[in-house]
Each structure stands twice: as C-alpha cells, then as structure tokens.
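These notes are about the structure you will find just below.
Here the complex is missing a single protein chain, while all its other protein chains stay put.
Coming up: subunit A.
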Amino acid sequence: MRVTKGLQLVAGTALLALAVAACGGGSGTQKDGAAGGGETPVRMKIGEPQKLFYPGDTTETEGSEVLAAIFAPLVKYDENKKPVEDVAESITTTDNKVWTVKLKPGFTWHNGEPLIAQNYVDAWNFAANQDNGQRSSYFFGRVDGYKDVAPGEGKTPTSKTMRGLKAVDDTTFEVTLTDPFSQFKTMLGYTAFYPLPKAAFNPSGKVTEEFAKKPIGQGLFQIDKPYNKGTDATIDLTRFDKYPGTKPSFTKLQFKVYTSAETSYNDLRAGNLDIQDQLPASAIATAKAELGDRYLDQPDAGIGYIGFPLKSNKEFQNAKVREAVSMAIDRKTIAETVFSGTRAPADDFINPAIDGYTQGACKACVYDPTKAKQLYTEANGPKKLELGYNNDGGHKEWVEAVANNVRAALGVEVVVKPFEKFGNILDDLDAEKYTGMFRIGWAVDYPSPENYLTPLFSTGAIGGGGSNHSRYSNPEFDKLVAKGDTAATPEEGIEFYKQASAILNKDLPYIPVYFYRLNSAFSQHVKGVKIDLLNHVVWTAVTKTSGS
C-alpha cells in the first residue's frame, strides 16, 4: 500500500481507527488480559529458547533476549562499543588481574530481596561448577580457582566455590583471575554474568527448576508466570516498578514464540506482533517499501557461517575439503540476490564492526569454482554432503543457494536438511549425533574480537558448555588467544587476536559466509525501537503509540 503524502493523513486516521478496533478484539482472543487488566502488551517475536532460564545455561539469542529483559547487566556498551557501568558503580583494576566491582545502591530483586555482592559470587560459582552442567561455565575459566570447580570430564570438583571470587561487603566484590585479562570488564555485560537471588537456590546450593521456569531478576521486567517450554506460546512480563534506573514507558511485554520467521512477519504486518528483530531474507526486499521507517537496517556484529563437525565426521578433517566447499560459495551473489544487499560477503573471522577485522584475510572466501573442484578432487572429498539448517530463522533460501553453489562447483550431491528449531540442531551437535555440515551464526556476547575466537574455536569451549560445535582444537590457536588475553592493554591484545584469526582463516573449522546486518521491523503500535550491539531491544527507548 503506497500512500502519497497528501493522502497520508486521512489514511493514517483510518488506520488508527482500525488499529483501535483490532486491539479491542485482539486482547480478548490472546488471553493476555488476565493479569494486566486488558492492556495490550508490546509483543516481540522469538524462537523457542533452547534451555530453561538459567542465565549460566543460556548461550543462544532467543533465551538471552528474554533474560535481558528480566536481568540488568553490570555493564552496557556505548556507541563506540566501550563498556559503561550499569548496575556496577565502578569496575577497577591496577594489574588486569584483580578486579574490584562496586555495585550501585538501590537495586532490589523482583521478590523484594536487596541486590548484594554475594548474589554475584553465588551465581558465578554455580554457573562455573561442572556438576551443574551450565553451558557458560567456560566463561569463568579465567577466574582463579576455576580448575577446582571444573576439573574436566570424569573428574570430581574439589570445591564448590572459586577462590578468586569473594564478596568484600554487601556492595563490593573482588574477582582474581589466574592470568591478567585486559578485556574482563568488556565481558561483564554478557548473560552468563547476571547475578542470582538467594531464592534461586535450594538448600543444597543448586538453582531450582522452579526458578528457571519463573526467574526472579533485578531488571526492567518481571515474569508473570512460570514458562513451560514446549507448550507455552508466549512469555508474559510486567514492568518492575522498583527498578532504580530509567524505566520503560509501557507496563506489559510479551515474547511470542514462533517456529517460522515468515509467519511472524505476516503477523507483524497484520498488527498481531510488534517487534521482530530479524526479518526473513525473503521479506527484506519488500519490507522497506511496505513499512517505511518501521523497517530498521543497521550494521551488526554477527557472522553467518557454514560449520563442519570435525570430530564426528572424519571426511571433513581434511582442510582441503573445507577450503573447496568455501571456494565453491558465491558469497557476493548470495548477499545481493538472496539478501537484497543487506548482508556483506564475509572475508574474515572478525566482523568489521569490531576492532581487529582484516579485509580479505580469508583467502578461501573468494569464489573460485575451478580451484574448488581441483582441491576437492585432490582431497578426494565425499560424494554426498549434508547441509543442515534451522527452519525457524528464515535461513532456507540462502542455505539452498549455498547447496546449489556446492553442487554446481564440486559436482557432488548435497542434501539440505531442515531442523524444526535452532535448539534441535544445537542439541544434535552437542550430542555429536549430527555429522553433516550445518548453518550457524554468531551474535557477539560482548564487543571484543576475543568473542569471535574463544567461545567458538578454543579447546576449552568443547563439550560441557561452550559453543565449539565443530570441535576444533588447535594448540597454536589457543596459545595466541591466550597471549591476546594477557596483553597489557586491549590494543596490544588485538594484534594477537588477529594472528589467531589468521589461523582460522587457514584451518576453516567454520567457513564465514556473510557479515550480518540487522533487518528488523516493528508495527504501528510502537515507536522508537532500537536494538543494541548484543541484539537486544532497548526497552527503555520503546514507546507505545497512542492508538494501541
């Protein structure tokens, strides 16, 4: 519907009337009137979270979007991707090894408990302990005493707490690292570093499942009722009025769980959904014309990859096979045709939005079907390849395009395998059950080049927790990352990270396909939608329009 300027006013009023009518009808059918006295919530699309809401166990985008609304982080990031204190009053260090965190006064948990330093100590000790099976455990690997709580598979932890972690008083705690790590402050905005209230733990010191279904946070919103994963289609939240900082201007927030990005986009157009943070590729071309300024296009630090399960499939262990597949992919045409120019062809393991990117670093990311075929024949690559993707994220088209590229260039059979949900493919990879190539993406947890390396490709991120889905392990790479971590300043560290990234560009445990841009859309019911660097919606900026 294209309306010219002159007609817009009239059409706008008519639409407003429709919207009002739609809201009146909508709240009755959606059963969201129960708790909120009939107020229409702001509704956002998510895919089903992979895990229940344990902050230490949530390493994917969907669950962390919800947790980000419930919890407040120690630090946020400014436009220059530098950390700024949020719940923390100050985070100081003299040697990059001992870090002192002071909390701002006035924060309380949703159940009324005051937020104290011990809450952080308890939460981090729980997340790190390998007996608790939290996927983010390795994020605490730098804390002194981590080896006592997570000595590795088959061994029993000798302690329940890390000695490097102690609460000095109610508002101060101190973190001692094994080695200096200049980016420690930058990390603290991530989901794994959220605190947990006393009420989360049972007498034996474990976080209860009851809590994970109905988490109590200290952030902007509190959850209305326990979330039953697999059956509930919505997660309803209400504004926490005792939050000491800037509060959102609306009171009700609802996450709607979808299994298809196309379906949710249609819902958004029909006014049954307000925010979708990533549109399906097929919608991008028409979204701008249709939605106007309700369509957002911003650079994003994410990378889209095709991954190889190196451990469970021996055929992929030859680097030439991976290189050949990489060179068979016509990234430029995919970015232009499938994504209508809203993705950039990837040529490094570090996204240009973050310091440390080197243009053209990935030599095998150049489209060269002839060379690809030659390499593949030399390496005697498999005759049949499988390429898995999750069906709930709008990935089908570009994955099919990649499959066609590979078929054409290498002359092999490529079977494209859809997984119903993102969680399914991750679960199968974690269990080392799935042996085909897979689509995977990475949205940064915190703005540091280190975040593209350690969590995805370090030996420490294999199994247990961690996102090393390809099970890649290279001591030389680990060493360079460690050197970067212990460098005196972040700037010095970057040089080592670049070298580590250069190893990945040769080894290709994943092949980078595109650098993301964030293509989001929102409905006429809301205004001011902003999405931060971690792909979380900035709820304090969102307002509802008067019509809804």
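Here, a residue touches a chain if its C-beta (ideal position, glycine included) is under 8 Å from a C-beta of that chain, and two chains touch if they have at least 3 such contacts; residues count from 1.
Just so we're on the same page, contacts and distances are computed from a predicted model.
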| item | value |
| --- | --- |
| Identity of the absent chain, which is to be given by its UniProt protein name, from "Oligopeptide transport system permease protein", "Alpha-ketoacid dehydrogenase subunit beta", "4Fe-4S ferredoxin-type domain-containing protein" or "Protein translocase subunit SecD" | "Oligopeptide transport system permease protein" |
| Hidden partner chain, touching residue among A:Thr286, A:Gln317, A:Thr489 or A:Thr545 | A:Thr286 |
| Touching the absent chain when the full complex is considered, from A:Glu39, A:Asp170, A:Glu400 or A:Glu495 | A:Glu400 |
| Options A:Glu262, A:Asp355, A:Asp368 or A:Glu495, residue touching the unrepresented chain | A:Glu262 |
| Residues in subunit A touching the chain absent from view | 262, 280, 282-283, 285-286, 330, 333-334, 336-338, 391, 396-397, 400-401, 403-405, 407-408, 413-416, 418 |
